[in-house]
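Working notes for the structure below.
Every protein chain of the complex appears in place save one, which is left out.
Up next, chain A:
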Amino acid sequence: MLPIDAAAHSNRWRRRHPSEKAALGFGLTLCAVCLPPWPGAVLVAAATLTVLLGPAGVAPRHLWRAFRIPLGFCVTGAIPLLFQVGGPEGFVTFAPGGPVRAGELLLRTSSASLGVLLFAFTTPVSDVLPRLVRAGVPAPVVDVALVMYRISFLLLDAMSRIRQAQAARLGLTTRAAAWRSLAGLGATAFVRAFDRAQRLQAGLAGRGYDGTLRVLVPEAVVSRRFLAATGALLTGLVAVTLVLERSLP
């Protein structure tokens, strides 16, 4: 299982209804994207971090490990904004206002990433997928996504073990050997995926499979208090941002 999903399964908000957490996490993400980066994204990031590390109980170490990946993309994505091409001063020069634009982008992307991480760290994907049918997603698509989700972990685990075996047999010592091993890994993943699907099919056929994958979904009631608190937090963030935007330089 991947670290974020593993953490979500043991999170203290696990039993909460996914739509509550979606409203909070995606609401914060939307605020981060739509509000002015200064001071909006800073306020949203602060609020999201407070919720993540406080009420949601996400371990700071887990959060940092997950957050450093999008943070790296945010930083590298902001660097091109520092430069301009084809100005009167030269072919590539520093862009006027580039640092401000790059800084604003960095604030917006990192703040928005935290909002999605809030949802991901508190809601296992297996809790979300079966409920998508009620949201209007066609059942066959949800079934395919469920099978994808289950088989992915098995495949990732198998590939990790195959990789170790290849390394132990000196399969990664030279560039040519590494390419051969990599190709073998890709082909094995394909063969294993289809083998798993055939075995799943045989197993389900024996249990009267009629084309619908029925799974147990943990019962959860939508908390109006949680939704009201979410609404208050989001409204507060918007209001404070608009007030501060006028008063701050």
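We take it that a contact is a pair of C-beta atoms (placed from the backbone, for glycine too) under 8 Å apart; a residue touches a chain by one contact, two chains touch by 3 or more; residues count from 1.
Definition applied: contacts and distances are computed from a predicted model.
Undergrad: Pick, from "Serine/threonine protein kinase", "NADH-quinone oxidoreductase subunit J", "Cobalt transport protein CbiM" or "Sodium/solute symporter", the protein name that UniProt gives for the chain of this complex that is not shown.
TA: Protein name of the absent chain (UniProt record): "Cobalt transport protein CbiM".
Undergrad: Per the definition of touch given earlier, which of A:Asn11, A:Ser113, A:Gln166 or A:Thr241 contacts the omitted chain?
TA: A:Ser113
Undergrad: Would you mind spotting which of A:Val133, A:Leu200 or A:Val217 touches the chain that isn't drawn?
TA: A:Leu200
Undergrad: Can you tell me which of A:Ala23, A:Val51 or A:Leu105 touches the chain that was removed from the display?
TA: A:Leu105
Undergrad: What does the interface between chain A and the hidden chain look like in terms of residue numbers?
TA: Looking at chain A, the ones touching the missing chain are residues 2, 4-5, 26, 29-30, 32-34, 66-67, 69-70, 73-74, 77, 80-81, 83-87, 95-98, 101, 105, 108-113, 115-117, 119-120, 125, 138, 140-141, 143-152, 155-156, 159, 175, 178-180, 182-187, 189-191, 193-194, 196-198, 200-201, 204-205, 209-211, 213.
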